[in-house]
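Below: one structure in structure tokens.
Of the protein chains in this complex, all but one are displayed in their positions.
Coming up: subunit A.
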Amino acid sequence: MNVANQEEKILSLTNLSMSYGGDLVLRWIDLDVYRGQIIGYIGPNGAGKSTTVKIMLGLVEGYNGTVEIFGQDIGNGDPSYKRKIGYVPENAEVYDNLTACEYLTFTGEMYGMDAEKAERKALLLLDKFDMRGVFHTKISSFSKGMKQKVLIISSLLHDPDLLFLDEPLSGLDANSVMIIKEILAQLAAEGKTIFYSSHIMEVVEKISSRIVLLADGKIVADGTFAELQAKNEEGTLEEIFNQLTGFNEHREIAKSFVSIVREGGS
């Protein structure tokens, strides 16, 4: 059912489960991801998306099942598999009292690059976003969009083979969004694998070569957008999402919301 080339498995989850204080947030997930795929990883809030990504990055321990990345079981305690991974976290966490130069050079070095190369490359990449002028400015003074661009650059600086992006477009203007979408498509064409989580269905629908929908800790749909459309009668990804997550009372909720707004206003 996967359209991408089947030969090289980049990432494989087998029987993955995870519980926080008795609540099962992931229920025995199986997932294989192949080279060059752009996975749109979607699901309602609390479905377990971030938990999956955090497990794969080694940020969360105590899961059951196996996680293999680049053929290595990540539970063996050797962090070297992270060398070829890039990550854009959801809530834009950076050491923001460093300058863009300092931060990017530092993260590059953490991935094993040497300082001069990281700095040179960081400047060239920032220049593409017209941010050359703030190379030596503290990140704390950046706007949300600028900060997001720094995060995206820091995730790509070391030319990773696997990218985890959590709402990477938040805060970016329409033109920057177009650039990033094109960058992702071209990276995938070069054989990079991208794991893309977002709540913005239109974007996921357009850029993903494969969509994985998570609900209640389980994978409820997996395939290309065309395949999902064929299986469900609904048209857009948003509608499919609503249908598969069993959510169909948006009209009723909106109606009663509006009636509360209207009641006793000034």
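In this section, a residue touches a chain if its C-beta (ideal position, glycine included) is under 8 Å from a C-beta of that chain, and two chains touch if they have at least 3 such contacts; residues count from 1.
Here, contacts and distances are computed from a predicted model.
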{"item": "Hidden subunit of the complex - UniProt protein name among \"ABC-2 type transport system permease protein\", \"Zinc protease\", \"Pyruvate dehydrogenase\" or \"Probable membrane transporter protein\"", "value": "\"ABC-2 type transport system permease protein\""}
{"item": "Options A:Y63, A:Y111, A:F129 or A:Y196, residue touching the unrepresented chain", "value": "A:Y111"}
{"item": "Per the touch definition above, residue among A:D32, A:E102 or A:E239 touching the missing chain", "value": "A:E102"}
{"item": "Candidates A:V94, A:L187, A:A221 or A:L244 - the one touching the absent chain", "value": "A:V94"}
{"item": "Identified contact with the non-displayed chain, of A:L31, A:L57 or A:L156", "value": "A:L57"}
{"item": "Those residues of subunit A which, in the complete complex, touch the missing chain", "value": "57-59, 77-83, 85, 87, 89, 93-95, 97-98, 102, 106-107, 109-112, 138"}
